[in-house]
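Have a look at the structure below, then the notes.
Note that this complex is displayed minus one protein chain, with the remaining chains in position.
As written, the chains take the letters A, B and C, and residue 1 is the first residue of each chain.
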Amino acid sequence: MSYRPLIGNPMPQLALHGVVKTYGQTRALDGAALELRGGEIHALMGENGAGKSTLIRILAGLEVPDAGQITMNGAPVALPSPAAAEGLGLRFLHQELQIVSALSVAENMHLTHPYPSSGFGLVRWGALRASAKAALERLGITHIDPRATMGDLGPGDQMLARIAATLVDTKGPRPWAYVLDEPTAALTGAEAERLFAALLTLRAAGHAILYVSHRMDEVLRLSDRVTVLRDGRHVSTMGRDQVSREQIIQDMTGRDFATLYPPASAPTETAPLLQVRSLQSGILRDIAFTVNAGEVLGLAGLSGSGRNHLLRALMGAVPRQGQVLIKGAQLGHGPAAAWAVGLAYVPRERRAEGLMLLQPLADTVALPHMPALSTAGFVRRAWIAHLVARLVQTVRLKAQSQAQVAAELSGGNQQKVLFARALAGPPVVLLLDEPTRGVDVGAKFDIYATIRGLTAQGVGLVIVSSDLPELIGLCDRIGILHSGRLTQIVPAAGLTEGALLALCYEKEVA
Amino acid sequence: GEKIAVITPYLSQPGTQFYVEAFEARAKELGWEVNVIDTQGDVAAVISRIEDVVAQGVNGIVINVDPAQIGAGLDAAAAANIPVVGMDAGADPRIKANVTSNGYEMAAVTSVYIANRIGGAGGVVMFTFDAFPPVQVRGVIADAVFKNYPDIKVLDRITPDVSDGGIADSRAKMEALLAANPEPGSIKAVWAAWDQPALGALQAIEAAGRQNEGIVITGIDANPQARDAIAAGGNFEASVAQDFKGIGSTAADTLARVLGGEVLKANVIYVPTQLVTSVNAK
Amino acid sequence: MVRFLRHYGTLMGMAAIIVVFWVLLPDTFMTARNWLNITQQVSMLTVVAVAMTVVMVVGDFDLSVGSMASLAGIVAAVLFTLGFSVPAALAVALGVGLVGGLVNGVLVSVIGILPFVATLATLTMYSGAAFILSGGKTIFGRDIPQAFGDFAKSGLPLGSLGDKPFVLPWLTVLALALTAVIFVVLELSTYGRRLYAIGGNAEAARLAGVRVTFLRLTAYGFTGVGAAVAGLMYAARVASANPTQGEGLMLNAIAAVFLGMTLTRHGQPRVLASVLGVLVLGIMDNGLTQLQVDSYVREVLVGLIILLAVSISALGRKAIGRR
Partner (left out) sequence: MVRFLRHYGTLMGMAAIIVVFWVLLPDTFMTARNWLNITQQVSMLTVVAVAMTVVMVVGDFDLSVGSMASLAGIVAAVLFTLGFSVPAALAVALGVGLVGGLVNGVLVSVIGILPFVATLATLTMYSGAAFILSGGKTIFGRDIPQAFGDFAKSGLPLGSLGDKPFVLPWLTVLALALTAVIFVVLELSTYGRRLYAIGGNAEAARLAGVRVTFLRLTAYGFTGVGAAVAGLMYAARVASANPTQGEGLMLNAIAAVFLGMTLTRHGQPRVLASVLGVLVLGIMDNGLTQLQVDSYVREVLVGLIILLAVSISALGRKAIGRR
């Protein structure tokens, strides 16, 4: 199976200018611009929340911009619906892995496209499978059966199938541009290589690829041009010859790391607060480490290495074996036991795992501390009000009142609600899972300042973050997780992002 | 002994219970094995259950639903030569006999009782239930009787929600009407097509403290709860006793005759009814 | 404007309904006696709706309340016929309600069956049990102790009103008391706040140390007991017990809670809002009957008014989400 080379217009060109999109008070895009040409791999970079996915959703016809112009080969076009985007020859893979587990791989691959069907609108199953198989083969994938149920596949294979879905050949308008939002996030090295090979073939046939990734190495290796967004604005577009890691980071953050990470204060004492010995849970094997008072331990590792699972196991949210000691005392099972001895937690998915979106923020803050905030089973509202008022100041939460619901807060302030909750105890050891995900730069700085304040008070912290500079800037030591094993713990001082990434990859390379 | 199936959608109605019990009692004497099947209001399910017992090979079937609605079931029974007897059902050529009270007569007796007691003038509240054919005919008669008195005004013709048995909702409706007609004497009588609404109306009148206005209430069926109320000498003055036991045992006897090979000439058998007032309530 | 409509749409609708009845029925609607009637008529529905609110707070619901109400009434009546004393029979009936509720809780929370399926199945079973126990018959008359029926006929004397004594019916008192209890449980106790947290986000609640499975289970206990209380009130009011008499309660109770939810700021079930929902249904029934609106037209009107209230609130929510 080969690609149909692009005939006709040799250099299709899609451009966006001055795109503005606001959600409530959040300005997701504020003058974004992008230009995409046939025959190039174009990387779209930016911090979390910079507006990359929003821009892509606008291209896909899922969101209508408040302002801005979109042109195709110089002529203005409108993208009111996904069908319109498909009509312009655009294909999409959106950021969150969107699968329908109960349907087959072949059907999942045709969610966007019409099914091959007979005159009466009846599905031709054979043709459907053949079409899916052909698309998979374009990625060199033969081990996925199009008839298999999507939910039975591993996350990597699911992602591969969704990527292959953008390559499905349909009778409709010829696709020429493929837009992939963080396609490699859930892929192993080998799987990613297959994807890259397919992308290069597509490019050679004159197609365009717009590609979002936080993995700097991939971007530097593959892309012909890089566009950087910051706070919804276009910052720069660089050609292959101008692009460098330093330049991208400079454009993405627009600031010095020194201003972003407040200096650490020297640990006052070295009493072990959290001791973990031979912990087993899920894929985790033989985990052992200690966190001392005032110390920040970072956890780094590739996606799926078990960082998230380790924090959940410590909280007792998943079953675990082995020893976990808080201030030398054995920790009981279940989240209630963890909160009770001062093990506090800020989960990764704040909406799914942390917030009650439609409830007063004070209720969310008070929830794990209910035993201390009640007498004889009755809630002491005055105590809660007093506590929350203090915490709101500590974390610099911007809210109208304690009764405001989390859904009405911006993402950064939502995150601060969960911080406030974690500080209410007060905590002995605080576990943070991607604490600054989707958080804007200002809020990030507030959170870093809060973390520093905690270490000064002698709280121990464990931080999981995919943002490597953040880990290096905040932590005293960094543990490297690899396939459920804690392979080493290194001091953060003097570590570079590249070196840390190398450590994460090390075992796989070796 | 013979296997007999009694199929009814209305077993939770007090009247039905009595004649089914009387039927069972008589059947026991006759040495029959009786299977009572309640389809809880579902008439199509009566057809289904007739088909089931025909398949099972019963000797006779007793129904108490309008035969016009279960023609398919009657055909199945006829095809298998299984005799069907109606118990307060309706007339149909495929039914050997229908044993019943005369519903028109009962409604005439109570509505005329009211007309006479209130001197042929005043406001009357009617409780009816037209969705159930045997009760619907009672309403028709009462309408005709009240219409015949130019000074009787039907204030409202209420269909209570019977899903709760009929008392509580009738009471709520009556309370609203009492509130809407606060003048003593503005409501002279309550005619109910069966006893439950009459009992609900009585409770409403007593709760409103208007039991001394002389509001006359009548029901039909004279169930024990109604008899108690009538005997107490309050507003609930009259009901008509169907001879449920008589219907049940007559139905059994009729079926026995059919099973014995007798061809019945009259296929409607009326069991006499009796007006119940405080004189004869106990 | 949108926000305003969403928050106050239903309340204004209620006020409008009351005003319309007041104008059309100047002498009879806005009287103390009529309101006493209404409160007494809706007392059973109030108890069920308030108890239903507890499971709805955790995001579930319970279809079996109607048959549980019937079953509780039948259990008490059967025990009466067996010569049990009134308190003993009532205690057993309430116990049946508690057990029935907990069975629902186990099915939903521990075994993990969808609330709709689990409580649909128990609806059938509890109703079947009521039929078996009663033999499908209505139990009444001499079998029901005088004191039991009298309870529903009397009340708390509160002075006099014109020439007649002013009495707050015991059924109303009971409904108020249970509403107060559930209010305290849901709004003031840590238990209730945890239930709200579960309803808001069960996974987040679990991670915050809430014992989700256990609490969700217990919520059904309240609903079971509430349904049983309502069934007993019903039996007392009609001085008889019938295996189908609770049937109408389920859909009305759920409708009342949903109607109440349109009154609350974020569409959550709240006790007092549920009571308002019940009152709307009761007032419409009373007013439309007084106006001699045909019973069938009344049904359609009630459906329409529910839809209007809920639509306004749903559209308001959408408009706010869109900004």
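Quick note on the criterion: a residue touches a chain if its C-beta (ideal position, glycine included) is under 8 Å from a C-beta of that chain, and two chains touch if they have at least 3 such contacts.
Everything quoted here is computed from the prediction, not taken from an experiment.
Remark: the absent chain touches shown chains A, B, C in the intact complex. Across C:21, C:80 or C:131, the single residue that touches the chain missing here is C:131. Only one of C:32, C:88, C:180 or C:304 touches the chain withheld from this view, namely C:304. On the side of chain C, the interface with the absent chain consists of residues 61, 107, 111-114, 116-118, 120-125, 127-129, 131-132, 136, 251, 254-255, 258, 294-304, 306-307, 310-311, 314-315, 317-318, using the contact rule stated above.
Along chain B, the points of touch with the absent chain fall at residues 35-45, 47-49, 51-53, 55-57, 66, 68-72, 75, 79, 129-133, 136, 159.
Taking the complete complex into account, residues 60-62, 81-83, 85-86, 92, 94, 96, 98-103, 107, 111-112, 114-115, 117, 121-123, 149, 151 of chain A touch the chain not shown.
Rule of thumb we're sticking to: only the chains that are shown with their structure count from here on.
Ranked by how close its mean Cα position lies to the mean of all protein Cα atoms, the top chain is C.
When chain centres are defined as mean Cα coordinates, B lies farthest from chain A.
Chain centres here are Cα averages; for chain A and chain B they lie 71 Å apart.
Chain B and chain C have CA centres that are 32 Å apart. Counting only residues that touch two or more partner chains, chain C has none.
Those residues of chain A in touch with two or more other chains do not exist in this structure.
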